[in-house]
Every structure is written in structure tokens, then in C-alpha cells.
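What follows is one structure encoded as C-alpha cells, with my remarks underneath.
Left out: one protein chain. Kept in place: all the others.
Right, chain A next:
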Amino acid sequence: MTAAPDHRPTMSRAGLGERLGPYLPVLLIPAIMLFGLVAIPSMSSWLTLTVSGLAMGMMIFIMASGMTLVFGLMDVINFGHGVFISVGAFVGISILLVLAHMTEAPSLALNLAAILAAVLAAMAATGVLGWAFERVIVKPVYGAHLKQILVTMGGLIVVEQLIIVLWGPEEIYILRPEALQGAITFAGAAMEKYRLLAVGIGAVLFVVMRYTLRRTKIGLIVRAGVENGEMVEALGYRLRLVFVGVFIAGSALAGLGGVMWGLYQEVITAHMGQQIMILIFIVVIIGGLGSVEGCFIGALLVGLLQNYIAFLEPKAALISNIGLMVAILMWRPQGMIPVVKAK
């Protein structure tokens, strides 16, 4: 064999545009805030709407993050995801009603403890339901998108009817815990305490999810599995177990989101999950199917834009999110942060 010359590979430095590319979606958040600041005449109104938009966005992120992970890793279009939101809300709110002595006490610690108990119960219930949903409904239709849509929709209808059987057909109204009612004022702007709590929980959850995905081995397996599941298995990892774990985690997160959304709206219905699914689909699609970071950015954009537009031109609020989706998909058809998939 002829001797080959030494191989001295180099990697060229990416240009500025190429390096900035991945961060452009993040810059959309301050850009949209700036738009709000210019368009809204009062600074205090802008601040109130911004906190409200961020809170709404964080709650949508909590509900949508599980769905995007399930789609990215398992290639499963789960139209039944909304039912975990409804079940989570009903379980969580039921716990809060039982713990009324804690929620009615003017003690922030007791109020938060009651919410924590409600959230844990909701996540446990929706986690178990998610496990059953995956085993019974989703597992037989892996790889068949049309069937997935049909059976997961069917599963949603069945579970919604079960909610009506267990809790009745009426809406359930609930007051937020005592210490979380009302608002605090800052720079002349009123900011609801509950919305600030939602912003905090959403931000913490995003940091935890990002850390888990970026800095732990299970996160590596999930990210690699999104791209090329077959190769992950060839490296010795049982991806099926990871699938089930992600489905359970995604369902539990939807349950958490359900409790938070229920307290935000102060009313819950069996169909609440189904109703919020439109927003969740928009967020998952514009974020980039399977991308947690994209989902986070998309959720904040949807929350902020909806609040700003609802203030500026209430009728236009109905189409603002669809407009946002169209604009982003024209810019990046694969979503803001597309996930690499093996060909």
C-alpha cells in the first residue's frame, strides 16, 4: 500500500452570522418586550402585562415541555396530552379543597405546603396515568402517526369522560390560597403574587430540565435518542425504558401544569386540557419539535404577545398566536431550534 501523507485536519472558524444564528430565537424575547414597551403608552401597564405574559408563558412551557420531549424522543404525536393537564388539575385541586384549612390560613408557608402536596399528588397521578397510557394506547402504534392521532384522541375522550364520572360535569371553582391572592405593586405596576410564583416555578423547572438534559448521562441518552435511537441501543442503552420514563415525566409535568393553570384560571373543567392544546401545539411547533429550549422560548413569546395584543387590540388577540406561528415558520420552517434527526 502506498504511504499516505500525514493527515492534518483543521476546523474553520464559523462566521459571525453563523455563530449568532443559534441565539437569534433567544433575542426574540427581549425584542418582543421592546415592542411592548414602545407600543404600550404606560410603563406600569407594560410591566404588569410583561409579568402576566411571562407567567402565562411559563405555565404553557410546563404543560408543553413533556409533549415536545415525547415527540422528539419517541416520534409520538400525542393528541391526548391535554388529558394529563385536566387530570392533574382535578387531582391537585381536590387535594387543595381537602387542605382548605391550610389554603385559607394567612400563612405563606402553609399555603405553599398545600400547593406542594397538591402538585405532588397531581404529578403522581398523571405519572401513573401516563405509564398506563403509554403501555395500553401508545405502545401498539409506535411508528404509525395517523393511528397515533386517532388512538390518543380516543384515549383523551375516554379519560375526560372518566373525569366527569368521578368529579361530575360541573365546573369547579377554586380560590387561590390566601397568601397568594392579590398583587404587589412595584414602580406603580400591580403584579399578581400568583403570577410571580408561576414565573419562579417555570424558571426553576427550565433550569432543572436543561441541566438534566445537558449535564447528566440520562440527559445525554435522551438527546442522543432524539437524534438516532437505533445507535443509542447499539451502545447498550435500553431506549424503551427511557421512552417510558420520558412519557411518565412528560405526563407528570402536564399534571403540574394542570394544577398551576387551574389555580391561574380559578376554575377547572374536564375539557380544560383539550382547550389549551391549541396553544401547546403552537409552542411545540414554533419551538422546533423535540426541543426543550425552543419550547421554552416559544411559550414565552406566545404568553407575552397574547398579553400585549390583548391590551392593545383585544380582537386581534384571537389571531396573534397563529400570526406568530406563521411568521416563525416562514423564517424557520423547522421551528426556532430544530432538533437534529438521523437520516
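Quick notes
The working rule: contacts are C-beta pairs under 8 Å (C-beta built on N, C-alpha and C of every residue); 3 or more make two chains touch, one makes a residue touch a chain; residues count from 1.
Operating definition for what follows: contacts and distances are computed from a predicted model.
Protein name for the hidden chain, per its UniProt entry and selected from "Branched-chain amino acid transport system ATP-binding protein", "NAD(P)/FAD-dependent oxidoreductase", "Fis family transcriptional regulator" or "sn-glycerol-3-phosphate dehydrogenase subunit C": "Branched-chain amino acid transport system ATP-binding protein". Checked against the full complex, the candidates A:Asn228, A:Gln265 or A:Gln334 give a single residue touching the omitted chain, namely A:Asn228.
Interface residues of chain A with the unshown chain, by the touch rule above, are 1-7, 9, 11, 217, 220-221, 223-224, 226-228, 230-239, 339-340, 342-343.
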